[in-house]
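Here it is, the structure, as structure tokens.
Only a single protein chain was left out; the remaining protein chains are all shown in position.
And now, subunit A:
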Amino acid sequence: MFDYTFQWGAALKALPDLLNGAVVTFNTAALSMIFGVLIALILAVMRETRNPLLNGIANTWVSIARNTPALFQIYLMYFGVGAFGFHVSSWAALVIGISFNNAGYLAENFRGGLKAVPETQRFAARSLGMTAYQTYRLIVVPQMLRVVFYPITNQMVWAVLMTSLGVIVGLNNDITGVAQEYNVRTYRTFEFFALAAVLYYVTAKLIVIVARLLSWRLFRY
């Protein structure tokens, strides 16, 4: 029968290390989101152009990012690129892998967001003498961001959860990495991973709450 004795004390002692891990997890996810959003903006605009090469590159990116497991994307980044003689650290491989994934998903959202801004807004901006770039930066993108704000929040939560995959390329200082280190040493698998799960949950919830507050502040109209 059930004869396992929970040892929460041991897990709680690991809490400071796990909290440090949470900071690494959050920073990694945030960085991958910054890259993801910037690349996704470029991909979304590339897909709007009529240039077949730009279209092709952007479509391939989106297609691969959305239709292969994030785990493989990170794995291939670490070992695949390594095979070509570029050594990237575990952490860098994770950031690049998740950024790749974020960009793919967000580009699809951004495309929808761009379509939601009427063409007449562009006409109005251009008619005032704004350049195409100014029109995107000052008129189109700010309106698009409102449409894609919740998808971005979602993706940020996903990015936090995806960082747990860093453990497969040897990352040992994020939440999962720390939990795994303790697990290997103590075999208190359940306790450590349960606590790690709580930390992921809290991090994700905090992101959603902050995003909601931010949206009230940002979207005044």
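Points to keep in mind about this one:
We take it that a residue touches a chain if its C-beta (ideal position, glycine included) is under 8 Å from a C-beta of that chain, and two chains touch if they have at least 3 such contacts; residues count from 1.
Just so it is clear, contacts and distances are computed from a predicted model.
Note on the omitted subunit: UniProt lists it as "Amino acid ABC transporter ATP-binding protein", one of the names in "TonB-dependent Receptor Plug Domain", "Carbon monoxide dehydrogenase large chain", "Amino acid ABC transporter ATP-binding protein" or "Chemotaxis protein CheW". Checked against the hidden chain, the listed residues A:Asn20, A:Asn59 or A:Gln143 yield one contact partner: A:Gln143. For subunit A, the residues touching the absent chain in the complete assembly are 118, 120-121, 123-131, 134, 138-139, 142-143, 146, 219-221.
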